[in-house]
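Working notes, structure below.
What you see is the complex with one protein chain gone and the rest in place.
Which chain is which? They are A and B, in the order written, and residues in each are numbered from 1.
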Amino acid sequence: MKSYLNAIRAVIWKDLTAEWRTRENLSAMLVFALLVILIFNFALELDIQAQESLSAGVLWATFIFAGTIGLNRSLAVEKDRGCLDGLLLAPVDRSVIYFGKAIGNLIFMLLVEIIVLPVYSFLYQVPVFQPGFLLVVVLGSIGYVAVGTLLATMVIQARTRDILLPILLFPLSLPVIIAAVKASQGFLLMVPLTEISAWLNLLIVYDLIFTAAAFMVFDFVVEE
Amino acid sequence: MNEKPNLLTILDVVAGLMILVAAGLVFFYVPVEVMMGSVQKVFYFHVATAWVGMLGFLVAAIAGVVYLRKGNLLWDIAGNGAVEISLIFFLTAIVLGSIWARPIWNTWWTWEPRLTTAAIVELIYAAYLLLRQGVDDPERRARFSAIYAIFGFFSVPLTFISIRMLRTIHPVVIGSAEAASQGGFNMDSPMKLTFFFSLAAFTVFFADLLWHRIRLGQLRAEVDVLRIDSYSKGE
Partner (left out) sequence: MIQVKKLVKRFGPITVLRELDFEVRSGEFVALLGPNGAGKTTLLRILASLSKPTSGLVQVASCRLPEEAVAVRAHLGVVSHQPLLYGDLTAEENLSFYARLYDVERLRIGEVLDLVGLSSRKSDLVRVFSRGMQQRLAIGRSILHNPRILLMDEPHTGLDQEAGEILDSVLREIALAGRTVVMTSHDLVRAAELASRLDILSKGKIKASVATKDLNSADFVTFYRKALQGNGGSV
């Protein structure tokens, strides 16, 4: 067990170290996220009233798009120089690769979110820094990354590569997107907790089911 | 595997007959519904095709699980066939639904839960087929397809639930058609008979198409083997 956790930590450490050196992935995700917010600003012409009800949607659309970029690039690294084989040759369970990459992806997504949220709050004066809202951000990101990591691992082994990931991922992650948007919106609009709890439950259920499912089938995705 | 099995021929005939009979029931037997008029008759085909559309997903998911456990490519052909056929059936269901909706609700489309979920399922089917296109190795393609079909199948109920919750808890804010209530009506006996017979007819039709599709897939696999063999003999 100890070596299992050690191996997962090693994978995460490797991704963080490599990323910190160039910060390519992170900056790409960040710049893209800010551009998306900018586009929404003009596309939706958010006035004060619309802002409060639409912010949740705009933010989550941004996170989803930026997240997709992160997922693609994080797995593309393993395709480069044949590194995925290096991981597959290690005398550890395949799930180490899944959890290592998934947690790494989650960290990147959370980092982007932590930077985007204050920027958004500064631009639109929307109260995003409440524990409830932040909880939703975390739960939603977990669900998205859990399925996204599995699908991204598939996609790097396919011909059509990058564009295939959003096509595969978006329909499957709809429950997360819907629940995250509604729950976030609820917290922003100060809706009573009883009304939001259903959405939180849905998020938790999705996270549990799909993380477990992804972990169980990951072997099939990397074997030959 | 070369000869078309007798059972399949029988199934062809049965399926064809059942569809004809169903059509006959719908157009000549069942009475016109009082409130909605003739267009309501679309309902019998609409529900039947939608049911088959979902059935295909179930078949693909089960075929996926069996393939992952057994490794027999036949299950992959079955899953692929089920998705292809269901894609068409569901599309038919959506179109029929629109035809029904137009006179009743005065709109071609609403974002009500079932319709929206149907659209999403169509997109999952399309994504499944695109995924298959991108993978060359047959076994890898089969594995990926199986996993996607299973994941897709489990995500749909959650998606449906979340859309349902969406429409009841928070009304739509940015202008669109008001979430219409179901065009409900009571079914009396002739209607029930027609309804269930339609369901049965289309299910049999689906099974018939799937069987043909599986045979096609097997033939294609055989051709591939022959072609590869001829290349190596030519060396």
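Assume a residue touches a chain if its C-beta (ideal position, glycine included) is under 8 Å from a C-beta of that chain, and two chains touch if they have at least 3 such contacts.
Owing to the predicted nature of the structure, the values given are computational and were not obtained by experimental measurement.
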Identified contact with the non-displayed chain, of A:A61, A:L88 or A:L110: A:L88
Among B:V39, B:A126 or B:A221, residue touching the chain not depicted: B:A221
Chain A residues touching the omitted chain (full complex): 3, 6-7, 9-10, 13-14, 17-19, 21-22, 77, 80-83, 85-93, 223-224
Residues belonging to chain B that touch the chain removed from view: 73, 137-139, 221, 224-225, 227-228, 232
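FYI, only the chains that are shown with their structure count from here on.
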Between chain A and chain B, centroid-to-centroid distance (C-alpha), Å: 31
Residues of chain A touching chain B in the complex: 53, 147, 150-151, 154-155, 157-161, 164, 167-168, 171-175, 178-179, 182, 185, 195, 198-199, 202, 205-206, 209-210, 213, 217, 220-221, 223-224
In the complex, chain B residues that touch chain A: 68, 120, 123-124, 126-127, 130-131, 133-136, 140, 143-144, 146-148, 150-152, 154-155, 158-159, 161-163, 165-166, 169-170, 173
